[in-house]
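Heads up, one of the protein chains got dropped from this complex, but the rest are sitting where they should.
Then we have chain A:
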Amino acid sequence: MKFIDEFRDRELAHGLAAAIGRAAQPQRDYQFMEFCGGHTHAIARYGVSDLLPANVRMIHGPGCPVCVLPIGRIDMAIRLAMDEGVILCSYGDPLRVPASGGLSLLRARAALAGGGEIRMVYCAADALRLAQENAQRQVVFFAIGFETTTPPTAVVIRQARALGLRNFSVLCCHVLTPAAIASILESPEVRQWGSVRLDGFIGPAHVSTIIGSRPYEFFAAEYRKPVVIAGFEPLDVMQAILMLIAQLNSGRAVVENEFARAVTREGNRKAQRMVAEVFELRRSFAWRGLGELPYSALRIRREFADYDAERRFPISYQAVPDHPACECGAVLRGARRPQDCRIFGSVCTPENPVGSCMVSSEGACAAHYSFGRFADAKVAP
C-alpha cells in the first residue's frame, strides 16, 4: 500500500537498526519516552524493540487518550445515558474502560432500561447527524482525546449552533499534550528521586500536525531534554531514536522534526483558531495516573454554553479512586513497566481490564499483553 509500505520496509529497518547500533555508545544506556499511544502500538505491533540494542530502552508515555481518562469522567457519560435518558455517542475505544460499580459504557449499554442509548460513532459529525435525525431526543457526544480530536469537536459545536439544534451537546474531556509532558518532567520520580531517567522524548505525531513543533521547544530548552517529533510508522520511530541518540551524543537538546511530511513548526493555524473560538482552558483537570493538573484540559466557552452537557444536565465530576492494586498511574508516568504490575496478565487482562492501560490497544499494558508478552515467558521457538 502506497505511503504505508515504505515506512514498514524490512531492508530500511535493518539499515536503521545497524545505524542505531553504531551510534549508541556501549559505555552508557539511553532511555527515551515515546509520548503517544500510537508510538507504543507501533513499537509493540511491529516488534521494534527486537531491533534495538540492549542499551536503548523505550518507556511508554501517557499519550493514550483513553488511558488518561479518569473513572469519574466515564461515570458522567454513563449517568447521562442511564439517568438523563440521552443518546450518548462515543468513539469505539472508551466503551470498554472500567468505570464505577463494575460498569463500563458497554456494560451500561447492556443494562440500560430507560430511554437512554449508548452508541459508537466513528466521528463527531456522526453524533451531530444523529441529533438531526432524532429531534425529540437529547444527543450527547462524549468528546475525548488530545489536540488531534479537538478540532472536529469544535466544528460540530459550531455547526450545531449554526443549525440552531436544541438537542445536541458535548461532554468535553479534551486534554492537552504539553501539560502532560510537563507533569512527567516535574514528577518526583524524574526530578527528585531519579527513579525514572528520561533522556529524551519521541514527540507526538498527529497531535503535532495541529499544534506544531513549537510547544515542545520549552521542554528542550528548560529541561535540557531532546525532543524528536515522529510519525506513527515503525521506521519513523526508529529514525527518531537515531536522531535522539545523535543529540545526546553531541550534548544537544533541541526539538527536531522527523515527521516533516505532516508537521510544521506552527501547526494548523486554522484548526487552532477554531479550537480557541469554542474552547477555553480549564483551571484544573483530573488525569488518571497523573492526578489533578492545572490548565491541562479544555472546556466549552460560555458563548457556546448551550452545547455543554456539563451545564445542560445535572452531572458533575466525582473523583473515584483507582483499584488499589492497579499500577496504571505509575505505568503512565513511566515509573513502572506493565509487566511489573502485580495484577498484569492475571487479574487484569484485555477481557477484564482493571486499569485503563489494559483497554485501548494503544495502552502500554494492552500493547505489551497483546503483542509483547512472549518476551516475559522466555519461550524460544
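Going forward, contacts are C-beta pairs under 8 Å (C-beta built on N, C-alpha and C of every residue); 3 or more make two chains touch, one makes a residue touch a chain; residues count from 1.
What we mean here is this: contacts and distances are computed from a predicted model.
Considering only "NADH-quinone oxidoreductase subunit H", "Fatty oxidation complex subunit alpha", "Hydrogenase expression/formation protein HypE" or "Iron ABC transporter permease", the record for the omitted chain gives "Hydrogenase expression/formation protein HypE", by its UniProt protein name. For the options A:Ile20, A:Val66 or A:Leu103, the residue in contact with the chain missing from this view is A:Val66. The hidden chain makes contact, of the residues A:Ile20, A:Met33 or A:Val48, with A:Val48. Listed for chain A, the residues touching the missing chain in the whole complex are 1, 4, 8-10, 13-14, 17, 36-38, 41, 44-51, 64-66, 91-93, 95-96, 106, 120, 122, 144-146, 148-149, 206, 234-235, 349-351, 360-362, 369-374, 377, 379, 381.
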